[in-house]
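Shown next, in structure tokens, is the structure this report addresses.
Excluded from the complex is one protein chain; the other protein chains are retained at their positions.
== chain A ==
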Amino acid sequence: MYHYDDYDRALVQERVAQFRDQVARRISGELTEEEFLPLRLQNGLYLQKHAYMLRVAIPYGTLSSNQLRCLARIAREHDRGYGHFTTRQNIQFNWIELAEVPDILQQLAEVEMHAIQTSGNCVRNITTEAFAGVAADELLDPRPLAEILRQWSTINPEFLFLPRKFKIALCAAEEDRAAIQMHDIGLYLYRDDAGEMRLRVLVGGGLGRTPILGQQIRDGLHWRHLLSYVEAILRVYNRHGRRDNKYKARIKILVKALGIEAFAREVEAEWQHLKDGPAELTEAEYQRVAASFDAPAYARLDDADLDFGSALARDPEFARWCARNLQPHKVPGYAAVVLSTKPGPDMPPGDVTAAQMEAVADWAERFGFGEIRIAHEQNLVLPDVPKADLHGLWRLACEQGLATANIGLLTDIIACPGGDYCALANAKSIPIAQAIQARFQDPQALQDLGELSLNISGCMNACGHHHIGNIGILGVDKGGSEWYQITLGGAQGMHSELGKVIGPSFSADEVPDVIEKVVDTYRDYREAEERFVDTVRRIGLEPFKERVYARAEVPA
């Protein structure tokens, strides 16, 4: 993983001191709340329903064991004993005192972490997929360019007051697990026929109240032009993005208003001034950063481990977990393990206790190379576990409630914090997730349903990415009470799609029944091994609507 050098350390330390001073000026009243707001947001500090919320960056989802232990300590000492992992490779603490924030940032700085630009109208934390560097289907390792982009976008003086937030994601595998089409800029990295690294650049994606998939603005961009090209996009956006209406301020609205061709012409014209300038990346810089992502010292293992094979054969529970929660590794004999943070109704999706974090930090050292990843689906990943250790790890994970075998299944719900925490919510999310999880507890039945994503957002800001869930649930407000609108057919990945609304919304009580009817319809119509989303694509919404909105027979 990436380790700070003297520059990184100095920057983060100075930033803590700067923010300490800003907090002191806020507390003394020298700064008004209005003046403080963008400063605190640029440090990941929100004012929520109950308290301040601090969002800490986990660049490209990578944590060391020590970093995770530090997060556990913060959860214990400054929060209520847990933290919430988000869809954007951050962790949020919900119960924070303003006066303690500088000390928390200081603790983070000591383990090479920070909360810089995890919020605010600036370039946010750069994300990649959780399996970067280890996935068997990876074309290239996206992390060095992600780190280069992270550095470049950190406190970049021209782009700290953009019209709106700005999210960039990078992916370099056959399957897109970073949802790049849902980002302001999505970057797809690959090698051309000559072996050179090239970028396909998408722009103007985003969900929220106007969901739009990103469109290709350029293909075949040489990696050396990464920074200058992104700079050109940002400058065009900073100058021409709308600022009159917060809801129309994202780059997707500008791209849509101009059309992708006209927008691309603007960017191209700007880029002509930049492309061969000092922002052009050098081989030396790439190598310097890439070196800090050196592959761990993998052992030479047999891909088929005997102990593993026999454990699979004698322990069906373990076998079920392996079938769901492992991701193929590019090194023989290893697997990447997904630890589910969705055990069911007892724990909100993405919530992890301090004790669990400490346990995971220990496992990462014992069974891997001291590294943990955070997935877009709010789960934790141990990227490098030898197959021979999987059974031991699984038993420990069971004790900690982190071994639910539901990755990619209906109960692996992505949910935003919703009305329980969020000041913007129209409706609660967590109890809805829990009610659905309670309804679908039978592992065999879940397994039988197969791959099915369910995403919940508490309002149209779409933090739970409900538009791209195969089943999406959106909290809506009707006359002051909480209702839920259902969408079907959303998908992330290479064939991303936005879900379609099936009809009028439901009360919270009705939601589990509705989901059950949707799922029953799928069961009735599916062909052979067809996935839920493929059935929806094939048969359309009608059969689902019919079942869900069928009026109960009224006895005469």
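Odds and ends about this structure:
The rule is short, and it goes like this: a residue touches a chain if its C-beta (ideal position, glycine included) is under 8 Å from a C-beta of that chain, and two chains touch if they have at least 3 such contacts; residues count from 1.
By our rule, contacts and distances are computed from a predicted model.
Protein name for the hidden chain, per its UniProt entry and selected from "Oxidoreductase", "Amidohydrolase", "Glycine cleavage system H protein" or "Cytochrome bd ubiquinol oxidase subunit I": "Oxidoreductase". Only one residue in the set A:Tyr2, A:Tyr60 or A:Phe159 touches the chain that does not appear here, and it is A:Phe159. The set of chain A residues touching the chain not shown comprises 7-8, 10-11, 14-15, 18, 22, 35, 38-39, 121, 148, 151-163, 227, 235, 238-239, 243, 273, 277-279, 281-282, 284-285, 288.
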